[in-house]
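With one protein chain removed, the remaining protein chains of the complex are shown where they sit.
On to chain A.
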Amino acid sequence: MTPALTLRDIRKSFDGFLALDNAHIAVRWGEVHALLGENGAGKSSLMNIAAGLYKPEAGELLVNHNPVRFNGPRDAAREHIGMVHQHFKLVRPFTVAQNILLSLPEPAEPLSYRQRLAEVARRVQAQAAALGFAIDPQARIDQLSIAEQQRVEILKVLLAGARILILDEPTAVLTDQEAASLLTTVRALAREGAAVVLVTHKMADVKAYADRVTVMRGGRTVASVDPAETPVAELVRLTVGEGVDDGAVAAPRRAGDRGAPMLTVRELALGARGGHRPLDGVNLTVHAGEIYGIAGVGGNGQGELAAAIMGLSRGFEGELRLQAVNLLSVSPARRRHLGMAAIPADRYSHALAGALSIAENFGIGLVHAGRYGFSLWLRKRRMDAETRDAVAAFDVQGVRSVAQKAALLSGGNAQKLVLAREFSKQPRLVLAHSPSRGLDVRAGAEVHARLRAARDAGAAVLLISEDLDEVLRLADRVGVMARGRIVAEFEQPADRQAIGQAMTHHD
């Protein structure tokens, strides 16, 4: 078999953060090639380079041994490379045929719109039949299920002439049966000679459907092996790494040091019974003076759990208590009054108002308690002075004046501003969701030090992170979240391999 697509020594950084370094992959014609790795390992970045969406800073791309250079996805399409993204790029009120027509180049012979649409509809049906499923070209996208929309995406890239097909986490949104059917289709494509890259984190899919697997970790390619000859334990070890002790690990607290239960979650659920349930009976307890880390692959209910604790949305069933108070029935303002602090995953959706000043964003944390005046009077001078102190204490860089907009802060400094506000009172419960995502190493370490300090001061800290290293470094206890529940719990020192197994190998 000859190589179809080769990426060699690829380097790529975003805002100074090295996302890919020395990454490579070689995909041959006629094979299903799995690309395995944790969230943030660089799988999607590498594939976006192959699809012409990102430009690499170093390294080379070869298609059929020929070096190529892409200035955009159209250049990649010219080399017969097509990518199906995790988030579909379809126009919802348009029909299947219209969506596919949009992505096709202008035909050589002049045809009317109606003729072209009919032509596309015919080709859609033919291609779908060849792949072994049926689809109505006149159906509107918003009437289709997720699995059907995904088929439309696949048809779209195939009809645009793709012979090297990249599927980014295609089974993440599918039920087991749908996933099995999709992967069977993918195998059929490879049998006919196409090259397929399957970006995934599911060991079972890799074992069952891939001819080769390339494993990435921390932006590097760590191995390229034959899945049939490699045991699952070995794949897990390659994916999550050996977990080398970097010396920064604080001695985890033993059960004896734990305080009273602070946060109690019992059978917390969201969604209709029988239907899709993002949360499906979460049970956990976080004690005063401990960090409870939730590990797991993204999209298994972590976001919903964080929303439940912060009070961002409604509709939760079950029990969520901060000591004796049922949090589900009180407002976010009341939760904060009770001593909850939150570091949400998405700063500019749930923590900072970018258009407002640093002082306003800091002051809003203490203003409810009346520290900066009552409803008809704001003690602005005091707020500004305390903001300046907090900005200095938390080492928020790039602040010329506390009156400047918060949006002008870099990611790490914006996060430090959030921390400065959330820790301006002594919190009893801290929720930290991916608190060091997108930060450089130094800023990340500072965030971690703050969380440890909060724990040592007696707070209960719930850390939710898709970065297993972060969880292992910080948490005193680790829970693994999958399919809306905590499927396993580990005392530190936890077995990294066992956690990896629980994250990826569950039913």
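By our rule, a residue touches a chain if its C-beta (ideal position, glycine included) is under 8 Å from a C-beta of that chain, and two chains touch if they have at least 3 such contacts; residues count from 1.
We take it that contacts and distances are computed from a predicted model.
J.: One chain is missing here; what is its name in UniProt, given the choices "Carbamoyl phosphate synthase arginine-specific large chain", "ABC transporter permease", "NADH-quinone oxidoreductase subunit L" or "Iron hydrogenase small subunit"?
T.: Hidden chain identified via UniProt as "ABC transporter permease".
J.: Among A:S13, A:S331, A:S401 or A:Q426, which residue is in contact with the omitted chain in the full complex?
T.: Only one of A:S13, A:S331, A:S401 or A:Q426 touches the chain omitted from view, namely A:S331.
J.: Determine which one of A:V225, A:I364 or A:A445 touches the chain that has been left out.
T.: Final answer for the missing-chain contact: A:I364.
J.: Where the complex has a chain not shown, which of A:V63, A:L144, A:L320 or A:A351 is the residue touching it?
T.: A:A351
J.: Where the complex has a chain not shown, which of A:M310, A:A432, A:V447 or A:I464 is the residue touching it?
T.: A:M310
J.: List the residues of chain A that touch the chain left out of this view.
T.: 310-312, 331-333, 335-337, 342, 344, 348-356, 360, 363-365, 367-368, 372-378, 380, 405, 407-408
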